[in-house]
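Apart from one protein chain that is not included, each protein chain of the complex appears where it belongs.
So, chain A:
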Amino acid sequence: MAAPFRCIYRPLWRVITGSGRLTVGMRNISFTENHFSATNHKTASVGSPWTLHGAVCLQRLPVISQDRNPIEEEFSGLMQQMELERSLLSDHELRLLEDAARMSRKQEEDYDSDEEEDYGDKEIVTAQDLEDAWEQKLKQFHPAQRSNGDKLDVSSSERCLADSLVLLIKQDVGSQKVWLLPQVQWKAGETLRQTAERALAHLPADVKATFLGNAPCGFYKYKYPKDIQKEGSVGAKVFFFKAVMCSPNHLPLEKNSFAWVKKDELKDFLTPEYLKQVNRFIMSL
C-alpha cells in the first residue's frame, strides 16, 4: 500500500443501549494515538498510478426483532402452553383463589366473620380489583407500530425496522451518475479512516455514527476509461470502512440521490463488479 497506514491503539469505552423503538443512545469512545511508525512510510508523491479513496458503509441497525416463521410461531406457542401447564401458581394467583373462596364463604348463611384469620386490609382492596386496575392501565398503553408498510420509500431510514439498512448515494463518477457508497478522495497525511470520516461528514444529513474499527472491511479497484487516463493515474482504489448509526435520522433526504437499502435490494442499485465486492462485507443480519 502506498498510503502511510498508522495503526492507532485505542482503549474501548462504549455504552450501547438497544431498546425497542428508541434507537441507540450514547456512544463514548476515547482515543489515544500511539505511533507505530516503524513500517511503511512512503509518501504518495513517490508514485503509484492509483488514486486512493475512502468510503464509508453506514448502517442502520435493526430496531426490532424479525418476525417468526410459521413453524417458529407454532413451536413458541407450544412451548408457552407447556410451560404454563407445568408452572406453579404465583402469589397473586393464590391471593385471587383465596379471595374467591372467602367470598363464597361469606355468602353462606352461617358465616361468622370472627372465625376468619386476621387478614388486615385485604377486604378493602382485593386481588381482583388490583387486576382490573392493571388491565385499565394496559389499555392506555399504545405500543408503536412494528412495520410502517409501504408508506415509506427508499430514502427514509425508518423503512424496514427488522433489517439492517445501508446508505447509498448517487454520485457522479467521471461523467455518469452512479449509485455507490459515500466516498471521498484521500488526502496526503491522513489515515484512510479519517478519509472515511470526512466522507461521512460530507453527507448533507447530519448523522452521528460510530466507526467500528480502524481496519477497512472491503476494497474495490476500478480503472478509468482510456480517454481519461492521464500519465499518473490508471484508476482508483476504494477502501470501505464500516460505521453504525447512533442517532435516529429524522431529516428527510432527497429521494433521487439517497437510499437506504437492504442487502437483497443492493443489486437494483449497484453495478455488478462493485456489487460483488460490496456483498462480501455486508452481512445480512
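The rule is short, and it goes like this: contacts are C-beta pairs under 8 Å (C-beta built on N, C-alpha and C of every residue); 3 or more make two chains touch, one makes a residue touch a chain; residues count from 1.
The definition used in the following text is that contacts and distances are computed from a predicted model.
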(message) For the chain not present in this complex, what protein name does its UniProt entry give, out of "Transcription and mRNA export factor ENY2", "Large ribosomal subunit protein mL48", "Cell cycle control protein" or "Synaptic plasticity regulator PANTS"?
(response) "Large ribosomal subunit protein mL48"
(message) Among A:96, A:178, A:203 or A:217, exactly one should touch the missing chain; which is it?
(response) A:217
(request) Determine and list the chain A residues touching the chain excluded from the picture. (result) 7, 9, 11-20, 36, 38-39, 59, 61-62, 64-65, 164, 212-215, 217, 242, 244, 283, 285
